[in-house]
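One protein chain is absent from this view; the other protein chains keep their places.
Now for subunit A:
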Amino acid sequence: MARSNARRSAVATGCVLGLSFFLASCGDDGGGDDSDNTDAAGDVDCSEFEQYTEEYGDLEGTEVTIYSTITPPEDEPHIESYVPFEECTGVDVVYEHSDEFEAQLQVRINGGNPPDIAYVPQPGLLETIVQDTGAPVPAPEGVEENVDEFFSEDWKEYGTIDGTFYAAPLGSNVKSFVWYSPTTFEANGYEVPETWDDLIALSDQIVDDGGVPWCQGIASGDATGWPATDFIEDILLRTAGPEVYDQWYQHEIPFNDPQVVDAVDQAGEILKNPDYVNGGFGDVSSIATTDVNQAGLPILEEQCYLHRAASFYAPNWPEDAEIAEDGDVYAFYLPAIEEEFGDPVLGAGEFTVAFDDRPEVQAFQEYVSSAEWANDKAELGGWVSANTGVELDNYQDPISRLSAELLQDDDAVFRFDASDLMPGDVGAGSFWTGMVDWITGAETEEVLTQIEETWPEE
């Protein structure tokens, strides 16, 4: 029996060893989180925060929980930007993030445990939540006033469901960019195209010089296909105009409307042109298997010259590549096609949705819709807002500034990424997979008809 006892105690040790680990470490873990909040911005001027305490009363000792899709390392500037608010009002802002945001938010709402404020990246999801659960709280007056003052009508409309304004825009990004290398362009005598015809002429010129002009990739794990949907949306916005675009995502015209077919075919003139793609990777079908984050990198090796991608492609460039108008890489605006539709800008962004109407929650929601916060946040870099109250000089990097210029441009016609506005079955389902089929050889009309058939019944 002695041996058995020894065995037993060893098993017990194995099982319990960890427990003592945990007990021992509890002691030194306690105060870890708070200390991070105090090391930044010690010289905050609290006078501009008095409006919040005047409007919402004493907020000292309260807590606001945030739930967001923005995960480390991108979340750091966010957390840092709340510090002045926390120090001056005494509100503790608890930032929580998840890669599984879309699914988990709905689980938490159904479980009776929603966050105070969620940063929802798709207006389509916002609509679903409002209509299915009724959990979101309409935005308070202060938020609406800020949005009326600093954001365009288009942006406010995306946060409005059935006539009630719920969600103020937070960050934004611009998708209508073509990345290129200014140094390569200069060395080869290429010029940044101002019109669509120039862009095609430039592509032809590169082909004549023996190069492959474009490189694209749409592989992105279980979201493979989304970069191609952006490409199509950008073209549709340029060939058929914003009104048709709105009708399209609202399904007032069928998904396979002839105007959409034309737009997709026009995109195909680049994406499915064996002379134009896929520099550095292979033939047309390699677009489907090239990782979206890698797709633009051959530009640095001069294996391709043009890469259509969003402003948030910037972190993919190696750290030693200078992003500037005269640097190693930069981006230009994807030119308009039909002049009558102005300069369409395709983009996306997050919206702040509140699930509680406690004063501190409303105060925070108002704070992050203000120009003061947006200016502070812009200074921390790598972030763009459609907030027109932000001084362009406050943007730290050239791409953010360029994006903000487009967003603040009165002539620009902004439209939100349509696949984020469509029902999930299409916008995050058949549209993606359809694009993979299309890239790998399927006919345009056939693919669009298939997607049309998956549109949910009204």
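Going forward, contacts are C-beta pairs under 8 Å (C-beta built on N, C-alpha and C of every residue); 3 or more make two chains touch, one makes a residue touch a chain; residues count from 1.
Please note the rule applied: contacts and distances are computed from a predicted model.
S.K.: Leaving aside the chains you can see, what is the UniProt protein name of the one that's missing? Options: "Membrane-associated phospholipid phosphatase", "Transmembrane protein", "Tryptophan synthase alpha chain" or "Carbohydrate ABC transporter permease".
M.R.: Per the UniProt record, that chain is "Carbohydrate ABC transporter permease".
S.K.: Among A:Ser220, A:Gln266 or A:Asn375, which residue is in touch with the absent chain?
M.R.: A:Ser220
S.K.: So one chain is hidden, and I want to know which residue out of A:Val64, A:Ile79, A:Val147 or A:Ala288 touches that hidden chain in the complete assembly.
M.R.: Per the contact definition at the top, the residue touching the missing chain is A:Ile79.
S.K.: Contacts of subunit A with the missing chain: which residues?
M.R.: The missing chain touches subunit A at positions 1, 4-5, 7-8, 10-11, 14-19, 21-22, 25-26, 29, 32-33, 36, 67, 69-76, 79, 94, 96-100, 104, 107-108, 110-113, 220-221, 292-294, 297, 312, 315-316, 318.
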